[in-house]
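With one protein chain removed, the remaining protein chains of the complex are shown where they sit.
Each chain carries a letter (A and B) given by its place in the written order, and its residues are counted from 1.
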Amino acid sequence: MTRNDNMGPLTRLLMNDAQGRKLLMVLVALAVIIPFCNLVFPQDSFFHISTYTMTLLGKYLCYALLAIAVDLIWGYCGILSLGHGAFFALGGYAMGMYLMRQIGDRGVYGNAELPDFMVFLNWQELPWYWFGFDQFWFAMLMVLLAPGILAFVFGFLAFRSRVTGVYLSIITQAMTYALLLAFFRNDMGFGGNNGLTDFKDILGYSLQSDNTRAALFIASVLAVIIGYLISRFIVTSKLGRVLVAIRDAESRARFLGYRVEYYKLFVFVVSSMLAGVAGALYVPQVGIINPGEFAPINSIEIIIWVAVGGRGSLYGAVIGAVLVNYAKTYFTGAFAELWLFMLGGLFVLTTLWLPKGVVGLWAQIKEKQQIRKAGSAAANASAQGDVS
Amino acid sequence: MKTFGKNSLSKAGKVLAMTALAAGVSLANAADTIKVGVLHSLSGTMAISETTLKDTVLMMVEEQNKKGGLLGKKLEPVVVDPASNWPLFAEKTRELLEKDKVDVIFGCWTSVSRKSVLPVIEELNGLMFYPVQYEGEESSYNVFYTGAAPNQQAIPAVDYLMNEVGVKRWVLAGTDYVYPRTTNKILESYLKSKGVAEKDIMINYTPFGHSDWQTIVSDIKKFGGAGVKTAVVSTINGDANVPFYKELANQGVSAEDIPVVAFSVGEEELSGFDTKPLVGHLAAWNYFMSADSKENDEFIKAWHEFTKSEDRVTNDPMEATYIGFEMWAKAVEKAGTTDVAKVEAAMIGIEVPNLTGGMAKMNKNHHLSKPVLIGEIQEDGQFDIVWETDGVVPGDAWTDFLPESKNLISDWTAPVSCGNYNVVTKTCGGAVATE
């Protein structure tokens, strides 16, 4: 491993990560080809990719980033957060507030300052927490800070008191549930149940134009790539080793002198920020953010994406997110009445027969093949080392 | 150890090509059918209400096909499940319009689902019929609202209670979302304009699915115990109604003491209750199953045959779906095409029979003129119609009882062609006709 020092940081990151390399290549290719096919080829061409497909893939990518964020803390640090949807939604709300301010006087009541729902609720002036959201940079800062600060405060309290395991899971669920109820209240000033919608443009570009959509799509791809690299950097660094140690035996790690709570807190905050970014990219692509995103059930679903893909492998999380959501899209269209059976069945079967997710299945098959070949199988299997 | 190489790249390419094939290429379908999109939740919290409307549309399509379809083509329903998930409503709308290329969509129930669909349907210039009573404050070129606006439900109901029952004290109870908020705001301003004092109005909001009503019902009881006739105007939504009414019954609040008039409780919701203790509580709708008319009898008969069950009830949103569908069919015949702009133009002024008798007419603001009925709950889960408006009431997109929408009107015909036209400044704010 010493020769790693001679290489560039990126190469070093991907050195032992064959699947990750493939994933990144697919992503880069997607970023080029999909917008190209959408914008260049005419609608009736064989190579045309519809805006529907592009926004759908864009949505999957946001979910993929969210899955990476969850896998980072669950797969590598053993923190099962049942409230990660909250960070996603907070990032989404930060973006939504910016987009709301961009509407300006084009709302139905033509008020330049206040969003429609505030005019409607007889609010006279903008509440203080809406200030600054007309600036893109400020909103983007908030996309990171709002989830980050919540995660910091929450994590600081929880990890310091050594709340672990199911207790932690349940209080994260309580957190997102409390936020759900709070955001439902119209008096909170976030649009109540209807949330924020009817966005017009972002940075001056219309959200309804295909060019903007393509740009958002490319931004999502980049976000997934960057999120992947950051997470990869963390898990391959010394810090990452400590995290895995905490996951496997927290008390021992503590006895060895590691300040377990700080490691956990750090990775929890990073993960929440990644989730926030995912939310921020999600909102302009689907066109609405509402308290439903805080629903505890959404957070559970995220866990399921990661589990289906393969806990503890970052690319597995991406695969899981895309796979489950594609299944959902397909089933709700094709078997509207039966899709819950299929989705439920998928989860049960995955946990029973694919304990390491789809990625693990792949590894299992490969392993069998290589045992059959009786070659130098052992060396290759250890390349999967980060799978627990 | 593998390195970056052609091998991986070509794999990536393959994957990509497959994705493109699977998702992006829409098969060019010969236009031998007219496609009717159905966008109602079949799972999740809203399935309880929306599944019935899906069945209604399917029934209407079947009946239309029996009559030979439209313009010589058969109708083909395309059903999707947005699963009570609001962003999914937008996504499924895009799927229906871009992938399935439907000619019309019947769909949505909640306001938030409609708000989620709105930008997509306007961008892709689709056509949607929305069949549920709602808060108003909206008018889109691409949407026809066949449910009641607040002036077609809330205000007549309050008039009835005030003038016929002599109610002097009012509880406005609702679920905390936009429809009750708007309705209560309109009612509050309306009641005050009729001289009701602030202290005689109690407003209460509860979250979705609220199940513990002990405190609130007890408060209502105390509020109503002041010796003055009190009524509850309920905009409580969906699942919260059953525990609310059960608590009312258990605490002994009878309709004679404190009548509850509901805007979201119809025959279908009642079919999940034991209505014995609720007899006499009220609802305001544009349709009741008990209405006496030939059209209604036929509709109920067809519904029972379609569902193969004599027990299924009909309700107001079903009538709104029925009217919407009949109007659309008539407009398509009139326009000779399913082109959105031509159908939209043909829609305005079209009349079809109400199931309660008389004719419903589509107005320039994409809302209907319909009669308003008040019914009292009976032991058998039906409503006994105790009052109705003299004539039809035209739906008002922008209410006159809110200061900010007082001056707005909606008129989708030339020369205004605008969903929110300010009659004072003579300007059109927000959305304008795209064609």
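Going forward, a contact is a pair of C-beta atoms (placed from the backbone, for glycine too) under 8 Å apart; a residue touches a chain by one contact, two chains touch by 3 or more.
Rule of thumb we're sticking to: contacts and distances are computed from a predicted model.
Q: Determine which name in "1,2-phenylacetyl-CoA epoxidase subunit A", "Signal recognition particle receptor subunit beta", "Spore coat protein JA" or "Urea ABC transporter permease subunit UrtB" the UniProt entry assigns to the undisplayed chain of the complex.
A: Of the names offered in "1,2-phenylacetyl-CoA epoxidase subunit A", "Signal recognition particle receptor subunit beta", "Spore coat protein JA" or "Urea ABC transporter permease subunit UrtB", the absent chain's UniProt record gives "Urea ABC transporter permease subunit UrtB".
Q: Which one touches the absent chain: A:Leu121, A:Leu145, A:Leu346 or A:Leu361?
A: A:Leu346
Q: Out of B:Lys35, B:Arg181, B:His210 or B:His367, point to the residue that touches the absent chain in the complete complex.
A: The single option touching the absent chain is B:His210.
Q: In the full complex, which residues of chain B touch the absent chain?
A: Contact residues on chain B toward the absent chain are 42-45, 47-48, 51-52, 165, 176, 205-207, 209-212, 214-216, 218, 222, 225-228, 239, 242-243, 246-247, 249-252, 255-257, 259, 268-269, 271-274, 276-277, 279-280, 376, 378-379, 384, 386.
Q: To test your reading of the contact rule: which positions on chain A touch the chain that is missing from view?
A: 80, 154, 157-158, 160-167, 169-171, 173-175, 177-178, 181-182, 184-185, 296-297, 300, 303-304, 307, 337-338, 340-341, 343-348, 350-352, 355
The rule is short, and it goes like this: only the chains that are shown with their structure count from here on.
Q: Between chain A and chain B, what distance separates the C-alpha centroids? Give it in angstrom.
A: Inter-chain centre distance comes to 34 Å.
Q: Contact residues on chain B for chain A in the complex?
A: 1-2, 4, 8-9, 11-13, 15-16, 19-20, 23-26, 28, 42-43, 79-83, 85-88, 90-92, 94-95, 98-99, 111-112, 115-116, 118-120, 123, 137-138, 176-178, 181-182, 185, 205, 207-208, 402, 404-405, 408, 419-420, 422, 427, 429-431
Q: Would you pull the chain A residues touching chain B in the complex into a rising list?
A: Going through chain A, the ones touching chain B are 16, 18, 21-22, 25-26, 29-30, 33, 37, 44, 46-53, 55-57, 59, 105-110, 117, 119-122, 181, 184-186, 192-195, 197-199, 208, 286-288, 290, 292, 329, 332-333, 336-337, 339-340, 383.
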